[in-house]
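Only one protein chain is missing; all other protein chains are in place.
Letters A and B name the chains as they come in the text, with residue numbers starting at 1 for each one.
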Amino acid sequence: MAESLHKESKVIEDISAKFKIAGKVQRERRVWVTIDKDELIALCNFAKGLGFEHLSAISVTDWPEEGTFELTYHLWSYSERILLTIKTKLDRANPAVGSVVPIWKENAQIHERELHELFGVEFEGNEDLTPLFLEDWDGPPPFRKDFDWKEYVRQQYYDQANERERAYYD
Amino acid sequence: MVEQATKMKRLINAIWIFNWFNSCGFCELIPLVGSRWDMERFGMIITGTPRHADVLFIAGYQTLKSIKRAQVIYEQMPDPKAVIALGACTMSGGMYWDSYNTIKRLADYIPVNIYIPGCPPRPEAVFEACMKIFHHVGAVPPHGRKFAKAHRG
Partner (left out) sequence: MTKQMNEKELITIEHIEQIIPGDTDYNFYFGPAHSGSGNFGVKLRIDGEKVTSARADPGYLHRGFEKLMEYRIPMQNAVLSDRVCVLEALNWNLVHAEAVDELTGVEIPQRARYIRVLMAEMSRLQSHLIWYGVMSLALGFDTGFKMAFGYRDYILDIFELITGGRVYPAGYICPGGVRRDLPDGSEDKIKRVLDQTEEMMQKMKDFDNIVFSRRTKGVGTLRTEDAIRLGATGPVLRACGVETDVRKDDPYEIYDELDFDIPVREEGDAYARCLIRGREMEESIKIIKQVLDRIPQGNIREPAKITPPSRVKIPEGEVYVRNELARGEGCAYMRSVGGGEPYRVKLRGPDFLHMIPVLEHLLKGSQIADIPAIYWSLNICPADMDR
C-alpha cells in the first residue's frame, strides 16, 4: 500500500520542502494540504509548476461558529494523475483573499465570480466580479449558513392564511 | 366568452407552439417532435417566434430571472392564446418548493389554461392536454376526430 502511494507522497514531499506544511494522502490519487492564507498564492503558483494545470473547482465552506470561511482549491494534474486539494481559512468578517486568476486565467475567473456572488468572498485582483446567476437580488449572499433560507422562502412565496400553504409553516 | 370561443375555433385548427422550456421540459418534450411521438400528425408544430404561436408551453420550474422573459413572450403572442404549464414545479414548486430562486405557482405570474402534472409529464399527457384544448374550443383536428369524440364521452 505504502509503495503504491509513492507518487502521492512525492507531491507532499515537494510541497513541504518549500512551504513547511504537512499534508495527508487520503487515498490513491487524493492529496490534501492546508496552508495559511498569506502563502496561498505562492503555493498555487508552485502547484501549477508541479503540473497541476487543471483547476477543477473552487469551493467555500462557511463555518459561522468559528467565524471563518474555508476555501478549497481542487487541482488536477493531467500528467501525474493526482488531485491536489489546497485548503485555506479566511476571516468571516473580512473575507478577502488574493485571486488566482493570474495562475489559472479564465477558468479561475469564473469560479471566483460565482463564489463572490454566492458567498460574498472578495477576490483581490479579480476585475470582473459582477453577479452571475441572480438578477435583482437584494438579500445577503444566499449560500451563507446564517441566511435563513426557509424563512426567506416563506415570506417571499407563501401565505400562512392560505389553507393549502399552511403546511409549509409547520 | 362565446365570441372568444368562435374566434378560437376559427384560429386553432392546428396548434402552433412556442416553447419556453427548461431542461426537463426540453428533454421530455422534444421527443414529441421526434419520429416516435410525431406531433405533426396532429397539426402541431413548433414556431420560431411567439408572434406565430397559439399556445405557449411553459415547462418546469421558473426562476425569478426566467419568469420575466416568459411574461414578455406571453405579451408578444397574438390573441387568442393559451398557456399550458407542464410539470409539478409550475403548480406548487415541485422539487424546488424551498428554493429561494424559483417561483412556486405559475398562475400568480401568467394566466395558465391547463396544468399537466408529472415530473416531468409523459408525452401522452401532453397530447391529452392538447386534445382538451381542441375539445374546449369545439374544434376537432383533422386527424384526431376519433380521439376527440371518445374524449367528449
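Assume contacts are C-beta pairs under 8 Å (C-beta built on N, C-alpha and C of every residue); 3 or more make two chains touch, one makes a residue touch a chain.
Computed from a prediction, not measured in an experiment: that's the story for all the values here.
Colleague: Shown chains touched by the missing chain?
Modeller: Listed by label, the shown chains it touches are A, B.
Colleague: In the whole complex, not just what's shown, which of A:A42, A:A57 or A:A96 touches the removed chain?
Modeller: Only one of A:A42, A:A57 or A:A96 touches the chain omitted from view, namely A:A57.
Colleague: In the full complex, which of A:T88, A:Q109 or A:N126 touches the chain missing from this view?
Modeller: Answering carefully, the residue with contact to the hidden chain is A:Q109.
Colleague: Could you list which residues of subunit A touch the chain missing from the display?
Modeller: Residues in contact with the chain left out: 26, 29-30, 53-57, 59, 61-62, 72, 74, 76, 78, 81, 83, 85, 104-107, 109-110, 114, 131-135, 142-143, 149-150.
Colleague: Name, in rising order, the residues on subunit B that touch the hidden chain in the full complex.
Modeller: 18-24, 26-28, 30-31, 33-37, 46, 48, 61, 63, 65-66, 69, 73, 95-96, 98-102, 119-120, 122
Operating definition for what follows: only the chains that are shown with their structure count from here on.
Colleague: Taking each chain's centre as the mean position of its Cα atoms, how many Å separate subunit A from subunit B?
Modeller: 41
Colleague: Given the complex with subunit A, which residues does subunit B contribute to the contact?
Modeller: Residues 64-65, 68, 93, 97-101, 103-104 of subunit B touch subunit A in their complex.
Colleague: Touching residues of subunit A toward subunit B in the complex: what are they?
Modeller: Against subunit B, subunit A makes touches at 133-136, 139, 142, 149-150, 152-153, 156-158, 168.
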